[in-house]
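Mind having a look at this structure? Questions to follow.
Removed: one protein chain of the complex. Kept in place: all other protein chains.
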Amino acid sequence: MPTDAPLLQVEGLHIPLPGGSERTYAVEDASYTLANGEILCLVGESGSGKSMTANAIMGLLPEHLTPTRGRILFRGRDLLTLSEAELSRERGRSIAMIFQEPLSALNPLMRIGDQIAEVLEVHGEGDRATRERRVAELLDFVGLPDPALLRDAYPFRLSGGQRQRVMIAMALALEPAILVADEPTTALDVTTQAQILELIRRIQRAKGMGVLFITHDFGVVADIADRVAVMEKGRVVEQGRAADVLDRPRHPYTRRLIAAVPHREDAATKAPPSGPSLLEVRNLSKTYRPGGGLFTRPRVVRALDDVSFTLRRGETLGVVGESGSGKSTLGRCILKLLSADAGEIRFQGRDIVPLSPRQFRPLRRHLQMVFQDPFASLNPRQTVGRILSDGPRANGVSATAAVARARELLELVGLDASAIDRYPGEFSGGQRQRIGIARALALDPSLLVADESVSALDVSVQAQVLELLKELQVRLDIGIIFITHDLRVAAQICDRIAVMQNGRIVESGTPAQVFDAPEHAYTRRLVDAIPGLHWDPRAAVA
Amino acid sequence: MSFLRLFARNKGAVIGLVILGTVVAIAAAAPLLYPEDPWRSVGRPLLPPFENLRFPLGTDMLGRDIAAGIAHGARVSLLIGLVSTSVAVLIGVGLGAVAGFLGGRLDDLLMRFTEFFQTIPAFAMAILLVAIFTPSIASIILAIAVVSWPPVARLVRGEFLTLRSREFVQAAVVIGQSGPRIMFSQILPNAMSPIIVAGSLMVATAILTESSLSFLGLGDRNMMSWGFMIGAARTMLRDAWWMSVFPGLAILLTVLAINLVGEGLNDAMNPHLRGRRA
Partner (left out) sequence: MRTLEFLASRLGKAVLVVIGVVVLNFLLIQLAPGDPAAVLAGEAGAGDELYLAQLREQFGLDRPLHVQLLSYLGNVLSGDLGYSYRNQVPVLELIADRLPATLLLTGSAFVFSLVLGVLLGILAASRRGTAADTVIMTGALVFYATPLFWIALMAVLVFSIYLPWLPPFDMETIGAGYTGWRRALDIAHHLVLPTVTLGLFFTATYARITRASMLEVMSLDFVKTARAKGVQQGRIIRRHVLRNAILPVFTLASVQAGQLVGGAVLTETVFAWPGIGRLMFDALFQRDYPVLLGVFLVTAIMVVLVNLAADLLYRIVDPRIETAA
């Protein structure tokens, strides 16, 4: 075995897609190398084939996807030629893998300790007692509290971040040469993400492993990568040292992606909004009592705890927080999709909290919403024309007028008028989100609540939709409440940002204030956890 | 891909459709093929099958034509299967939609009610109902409907509950559509395919239940049915196997065909589930 050979070498890999797909190849002529002791980030948008190459390395592709050409050399041995039995001897021992969804990646009916010990057991390592000691060691090493107790727990007891730590412990059990991490932090909150990234860095250095890290987020790349390979539609379009690719991207696709990374606008570009007050929220509270049965005491979750703020016409207020912070509940209470327990929501001076659904219905057209999921937010069985005209029709507009308006709206959001007779299934995620925005605008609202409206979109599409929202706001002079988990996105589009934690607004101010001089400890933690904080994408493509 | 092409890709479903079409044709043509009353004796008793061309499937102990009985029995089976299922689906969709859409206390109450009907033994309940209300087409349909609606109600409730929290339904609330309008124009169309699939499979179960009831002597005395023919053949098993074999095959083929068609519908309507079943 030549000593200077890279640890892992993917050469000319081709994975064809089954017939009837848009592309012939999911992965086409992909080549990259991973050296000992380095972190290689494989970055790309959805459908770029980045996860698929990772699964090919592990031999974990589904049956209908089989590599047809190329080699995957691990220490000089082609993994694609190994039998299933030979491969499973390497899996877990030489190459380990962690996945995107820590919630579903663990067997729900097996104790944590047993799941970790199983790696050792199937590879014939040690006896029961030594395995148990090793499990405790591993749990401790990945920073989980009280390993002795945790060993006997079932996965449902653990948080997402803790489960991802368990997955990492499992992957480390036999000290493999390579760790493949497939979007391991995408499903996690930003502060948890920062901790897991740090953990991966730490163990990589301690064990000298090669890490293949797959992500869609250039911020994460900036934080963790030694080298980067960029994938587009199944091809590797650019690779090199992290500093080179991030700060001096050469390929136009890489440049486009980096330009689309959400970033802070310069504070000077926009005058502070000074329109009349549109919405005043005073001391709003909402409490959930889940799990209250005949024999159980209900838990109490304060989803909103004494929330107050004011929104002006023409202003965008960002509501930022992690999961469970109450930010979505706030949006839903303002639209009366949920009823608040206490407090006031004054819309154009009138408190809407005490209104009955019937009383509120005539007011609804002034308060509209853009939803998160471009796939779930449009009725799959209605044409776009129907989706756009339903709102005006429900508010007394004639059918012909509503359809005419629908055409105007499509143009307004940058879609072709021919879309009107088609069904949502025929559009891409970004196009669907435009349709969702057109639906909200169909009623000429003065307030728009956008709940994570760009978080399901790829970064380049995300940038376009953000641009559209910004442009429409200026043109239509509406107030927007922009709910997001991503501080970077909020900083790009919002005039003011309110940071929420446990149902309370802990801090609010302009993006500059929040970023540069956070007052609350939680805001500081949130800002510090932003991936790629010290990397300026604008400088790279300037 | 179009619905028809997806359906046609499933070989079993196409076979099922052909068998089912044949059964429907026979049922429709029964009065023309066998204009005489199937209860009348028309030939020598206990004639074995395949011997006399006039009675290809033989005759029973009273000289009644087995083939005529099967043709007329198809009418009863299909009629009861379809009508009782329609009634059950109507009840189930109504209760399930209201429970799933409105939620809260009413949902709790309706679901306890549904669970109750799902817990009690269905067939014993059907026997009791038909016996107490005296056997007739109406009481049989009623009994089958009463014991078959609970699964539909639970299915529809589940669908409504999930769909209600889907974003496009929330969007309909936000644009100011009324509750009933949201139920009928947003949710129901999206819940239709599982309802259709469940309904088609229920027709098969209903036909099995009807034949079991008439086997026990709880059939409508005025109408020839497959279950009754097998029940009558029970004591003649040793001497005239054909009396029970042919009506049984008729039930088997019909029910099998409906199940195949139902599964084909399921695969064609929920293509994302194909992988799991195929």
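For clarity, chains are labelled A and B in written order, and residue numbers in each chain start from 1.
Just so we're on the same page, contacts are C-beta pairs under 8 Å (C-beta built on N, C-alpha and C of every residue); 3 or more make two chains touch, one makes a residue touch a chain.
On a predicted model such as this, the values are computed, not experimentally measured, just so you know.
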{"item": "Which of A:39, A:72 or A:167 contacts the chain that the document leaves out", "value": "A:167"}
{"item": "Among B:40, B:54 or B:234, residue touching the chain not depicted", "value": "B:234"}
{"item": "Options B:86, B:162 or B:212, residue touching the unrepresented chain", "value": "B:212"}
{"item": "Candidates A:26, A:119, A:197 or A:387 - the one touching the absent chain", "value": "A:119"}
{"item": "Residue numbers in chain B that touch the chain omitted from display", "value": "12, 116, 118-129, 131-134, 204, 208, 211-212, 215-218, 227, 230-231, 233-234, 237-238, 241, 244-245, 248, 251-252, 255-256, 259-260, 275-277"}
{"item": "Absent chain, residues of chain A that touch it", "value": "58, 60, 84-85, 88-93, 96-97, 99, 101, 104-110, 118-119, 122-123, 154, 156, 167, 170, 293-296"}
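Please note the rule applied: only the chains that are shown with their structure count from here on.
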{"item": "Euclidean distance of C-alpha centroids - chain A vs chain B, Å", "value": "47"}
{"item": "Touch list for chain A against partner chain B, complex", "value": "335, 337, 361-362, 364-365, 367-369, 371-373, 376-381, 390-391, 394-395, 436, 439-440, 442-443"}
{"item": "Parts of chain B lying in touch with chain A, wherever the complex brings them together", "value": "166-168, 170-178, 181, 185-186, 189-190"}
